[in-house]
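What you see is the complex with one protein chain gone and the rest in place.
Right after this comes subunit A.
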Amino acid sequence: MSGLTTADAFTAGAFTAAEAAAWIRRAAELVSADADRLTRLDAAIGDGDHGLNLDRGFAAAVEALPGGVPPGRVLIAAGRAIVSKTGGASGPLYGTALRRAGKALGDTEEASAAQLGEALTAAVTGIRELGGAQPGDKTMLDALTPAAEAFAASAEQGVPAAARAALEAAEQGAEATVPLVARKGRASYLGERSAGHLDPGAASSVLLLRALADVTATSLSAPGPTET
């Protein structure tokens, strides 16, 4: 089932192409498992297609995962597939995030926690520039901005701990979107009636951070290469 070869085997402590690919695969699993919940959240304040769209987009990203390239290239290829197949606004937003993260990683084969933190910050900046939203607008940025900050702040403790901190910050940030009034996207047409609902984009962002925490916890905490 896994397309990984021994040459791609996880290297303890660094974020490699194998982990970039594992991150996208795990994200696709989590999005697929939660697709109905995301769509229900979106139906409350959006156009009710977020789960379906992202499920299709991440499935395409898994299909498009390239071999024999550095982790940055893996993320760029996944992002492009997500834009191509997602259909909604979340496609170009997540696609830009992954492309910016991938470009920030450059051609490095093994990214350190600090480099991955910079890549996540670049991803968040990309989303902000593309969509024009700010934290507090009830969007995915409310989960992703604190997540990137938490990752960077915990980078010294290594990728697994930083990813765990990022996940916790994302969960808190997403939860904090519930009382907010939406100021971006289709939910903003609802005005005050958008308050009282969890933002679906923030909810899906939590899944992406959970995927990163999951894959780095199992691979980077292990003493050697992981057999699958």
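Basically, contacts are C-beta pairs under 8 Å (C-beta built on N, C-alpha and C of every residue); 3 or more make two chains touch, one makes a residue touch a chain; residues count from 1.
Heads up, the rule we're going with is that contacts and distances are computed from a predicted model.
Asker: So one subunit is absent here. Using its UniProt record, which name fits best from "phosphoenolpyruvate--glycerone phosphotransferase", "Branched-chain amino acid transport system permease protein", "Electron transfer flavoprotein subunit alpha/FixB family protein" or "Spore coat protein JC"?
Answerer: Matching the unshown chain against "phosphoenolpyruvate--glycerone phosphotransferase", "Branched-chain amino acid transport system permease protein", "Electron transfer flavoprotein subunit alpha/FixB family protein" or "Spore coat protein JC" yields "phosphoenolpyruvate--glycerone phosphotransferase".
Asker: If I consider the whole complex, including the chain that's not displayed, which of A:93, A:120, A:143 or A:213 touches that chain?
Answerer: A:93
Asker: Hey, which of A:43, A:114, A:130 or A:153 is the one touching the hidden chain?
Answerer: A:130
Asker: Since one chain has been left out of the picture, which residues of subunit A touch it in the full complex?
Answerer: Residues of subunit A in contact with the hidden chain: 80, 83-84, 87-89, 91-93, 95-96, 99, 130-131, 185-186.
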